[in-house]
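Only one protein chain is missing from this complex, and each of the others stays in its spot.
For chain A:
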């Protein structure tokens, strides 16, 4: 859609390119190691190192162990508050989910572009990734629900106190709202990250094109205010990174609550 003299393409950052192994094929599908996979591995390495420093289990925790324990404690408290005493059983899954999303979001926002030839890539700005995370959460809800309650799990669709003359409508509405959960869960994270990164790149385009403009008045009037705005938006995006990871974990724990306790 970009026209005119500017060559700023805000969608280019979401391009998935092979890093190596372009010719790898498995059952007719190309399984090249892409930049998306590279940043997922980077996320995993950062998370691994973070946990490695904090899993010493000392009686008197150091600073690092304190940092890790405050994260696990935060997620553990959230699970206990939403699911009840049984919530701690889901701590490993929800904690991994939260930390993976958080670190992937923040890694995508870090200014790696200052190093020539390196392009940061936000793993969570693709519906394929967030969709799979949402499907895993949804599948876990189904597995927990059916294994604990069997077919009684379907009583989720008929809340207590439903009047008999609404029995034809409420289950349909409840079923629909249940089935739309994985979509809303994955879509929220994907769109929030995508929209933020597009906004940042559009503003960056204003800065660069303003500095390169022929008219002298453009640089102080357009480029510098855009740059200041960009700093503010970047801080806002850091907040959004944390909030979206928190919301994903929070909604997962709410859905797990439905599966564990029914209504």
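Note that contacts are C-beta pairs under 8 Å (C-beta built on N, C-alpha and C of every residue); 3 or more make two chains touch, one makes a residue touch a chain; residues count from 1.
Definition applied: contacts and distances are computed from a predicted model.
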UniProt protein name of the chain not shown, from "Pyruvate ferredoxin oxidoreductase", "Branched-chain amino acid ABC transporter permease", "ATP synthase subunit c" or "LrgA protein": "ATP synthase subunit c"
Residue touching the undisplayed chain, where the options are A:91, A:170 or A:254: A:254
Hidden partner chain, touching residue among A:42, A:187, A:222 or A:262: A:187
Hidden partner chain, residues of chain A it touches: 1, 11, 78, 81-82, 184, 187-188, 191-192, 195, 243, 246-247, 250-251, 254
